[in-house]
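Shown here: the complex without one of its protein chains, the others still in place.
Letters A, B and C mark the chains as written, and numbering starts fresh at 1 in each.
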Amino acid sequence: MSYPPSISRKFWGLDFDSPIMLASGTAGFGEELLTLDCLSGVGVVVSKAVSFKPRAGNPPPRLFETPLGLLNSIGLANPGVHHVLNHILPLTEKLPCPLLINVAGESIQEFSDVVEVLEQSKTHLGYEINVSCPNVADGGAAFGVDPDVVFQIAKGVSRVTDRPFSVKLTPNGGDMVMVAKAAVDGGASAITVCNTFLGMFVDWRTGKSVIKRKVAGYTSPALLPLVVARVWQVSNAVSVPVISSGGVSHGEDILQLLAAGASMVQVGTRLMRRPFAGAELMDEMQKLIGE
Amino acid sequence: MSYPPSISRKFWGLDFDSPIMLASGTAGFGEELLTLDCLSGVGVVVSKAVSFKPRAGNPPPRLFETPLGLLNSIGLANPGVHHVLNHILPLTEKLPCPLLINVAGESIQEFSDVVEVLEQSKTHLGYEINVSCPNVADGGAAFGVDPDVVFQIAKGVSRVTDRPFSVKLTPNGGDMVMVAKAAVDGGASAITVCNTFLGMFVDWRTGKSVIKRKVAGYTSPALLPLVVARVWQVSNAVSVPVISSGGVSHGEDILQLLAAGASMVQVGTRLMRRPFAGAELMDEMQKLIGE
Amino acid sequence: MTSVVDFDCAVISQEMVLPDVIKIVFHSPEIASSAKPGQFVQVEPSKGLFPVTRRPVTINRLTDDGFELLFDVVGRGTELMSQKQPGDKVRILGPLGNGWDLTKGKKWLLIGGGLGAAGFQFLKDSISDSVLLIGASSKDRVVSLENSIVVTEDGSVGSKGLVTALITEENLANADSIAVCGPVVMMEAVWNAVPEKHRHKLQISTESRMGCGWAVCDGCSIPMSDGGYKKCCKEGPVFPGIEIDWKRWKEAGL
Partner (left out) sequence: MTSVVDFDCAVISQEMVLPDVIKIVFHSPEIASSAKPGQFVQVEPSKGLFPVTRRPVTINRLTDDGFELLFDVVGRGTELMSQKQPGDKVRILGPLGNGWDLTKGKKWLLIGGGLGAAGFQFLKDSISDSVLLIGASSKDRVVSLENSIVVTEDGSVGSKGLVTALITEENLANADSIAVCGPVVMMEAVWNAVPEKHRHKLQISTESRMGCGWAVCDGCSIPMSDGGYKKCCKEGPVFPGIEIDWKRWKEAGL
């Protein structure tokens, strides 16, 4: 690898002008961005999580902003894989960039069941297997800490699709390097490092968590060094590309993640604030590299 | 528990006017604070880590400030247990508050060896067993992710001392709740949640980490929600008191940690900036509670 | 949604109209030309990293070349917004969401709680026939709108009492549509005060903690009476009252 890193990337055999992926759960299915016309600068869109059956999601409030970050407790709200296949994926045909579908499951089996249904669609490039959601009781991050379970999930997904897929890890327990290796052994074509860190905000006057499920997923620009460390560790341990997820709020953060070993870089919370984050971040990177 | 939480605490059978502990590695052995006269408002001082043999520590730079936090790579620099016993602990006799000695080890055996030597001193209240240092190659956090190892370390320490001790956990892997339970089974009288999160800063122009050991310990006020979540999880799972460590920069943060289940609250990075943090934080808490 | 824009809008004027209530007029011909009553914008409180999300504020009124916002200073975001001075540029995304459904008949009853009444000026400008009731805790919370009937809890302006006391069978029966905007507890009181047979006329301007404001994060869900959720930022903020699950919404404790 040469430094400074190149902004344009080769990933899964494809050429990308931009390393930017829109993170799962913060970009819908990309279709809202299509109408807002803000996919310029974006390399890949990752959809929100899709489960087999519809999921209503968690009770509100689903978001709470702390002084220096954001707690989210969405709970994988989604209309279920059949609705996604029949009513949403057709809308994504016009996306100017590839789509990965983020897949959730309450059982090892459910992941491959969801993928199997989605295989009927031609519109998406591949999958991101979400074994790391901090906001659900069943499955979620409980899977992501166990190398054996992750191996089985990856293996199951490999069996039903030839498309590439990434496995998105949790930073909240377990040994990320071992879990990443298990995912690769199971057939993963990339590793996403990582889902949100578990966080909580308690009202000291009442002793109550502001979020009904008590703990939630926490994002903050201040978490960037945590993600850089984990990207560096995992990318040094596995042969497949690493997709970073977390902590980006400036073009320079992306360059740092690429230098630390990321092949592509996801942007989530920043996108929620800045619908045109793709173009803005590309611009910032180009200015820095052009220096 | 009643809310708002009380600032004065009962901990290990003792009465404390302040819940504040000065975190290991950020307060020396308390003797510097004695000359600076800034132990007012402090409940307990936790010493820097002590190992059996002297340790020079990591090569500089040992600190690097990121935009929103601080990386440290001290590497348990300390003059070794015999020097501590003979030359440093006598200086701490004048401390106006109890002292816990933070103990590090490269092997399971070393922890109890260090404690055994320290037992000759009368000046300290107890120990904090550091199975979670992110900045050393041998031992350190590698121990802290394994419940069996932590059980054995705690068991070994219990055998050589009757003083109370806390086991300080790592948030960088493993299942904190299971490790906490193992520590309690081994005889721990408290659990410290937790040591620093692994972090890294890479210079994208060169691809090099600013820290020689690449990854380091990261602290930031923005990590408070991560610590609150882990304190809540562990304090709901074990019967012994939980000492929080991480993320405090304001009196309100301490109240939140107490409300989340902490019995005592450590302050580290903030103290480095504010030698009189103990008195300042107490003042902030009293104003909020008095509201 | 195709007319949504994200621009640095210049502050034209800023003033404190009531204690801790700020009115700001922004320049934005783009938003002025497409906004409908009941829609909102997402305001970026600072150019720095924090707060990490924007703050949603209802479009209170249009001006020739822009729009007016009126907001309570309740926390960090609105505090930062209150410090903007004429000439400052503020990043604003909008107009967002749906507005009041103007197709539901021409006679309107408007019921506002405190600052929630402010946006009714824009609605009144768009309809011909309306009765406007405003309730507030005290005169410090009353925005003056033409032809309004005002009650305050302390009687400091208008008569003394709650806005629900002004709701009569007569004005309910006269209305084709009833628009309600105010704090959740006040809106729930109105809901409870309206007899079953008129409830289908109620349109409720909801609030929720927002992440994006443009329908991608699913953070702003309002509990619906069918057991599911709808997005405040896209399918709302205005919902038919009968669609809302009032009990679950109140439990959110916004």
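Just so we're on the same page, a residue touches a chain if its C-beta (ideal position, glycine included) is under 8 Å from a C-beta of that chain, and two chains touch if they have at least 3 such contacts.
This one's a predicted model, so the numbers in the text were calculated from it and none came from an experiment.
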Among the chains presented, those that the missing one touches: B
Options B:4, B:67, B:80 or B:207, residue touching the unrepresented chain: B:67
Contacts of chain B with the absent chain, listed as residue ranges: 25-28, 32-33, 35-36, 38, 48, 56-57, 59-65, 67-70, 72, 74, 77, 219-221, 249, 269-276
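As a convention for this text, only the chains that are shown with their structure count from here on.
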From chain B, the most remote chain by mean C-alpha position: C
Geometric centre distance via CA averages, chain C-chain A, whole Å: 34
Interface hub residues of chain A, defined as touching at least two other chains: 67-69, 220-221
Per-residue overlap in chain C, given as positions that touch at least 2 other chains: 49
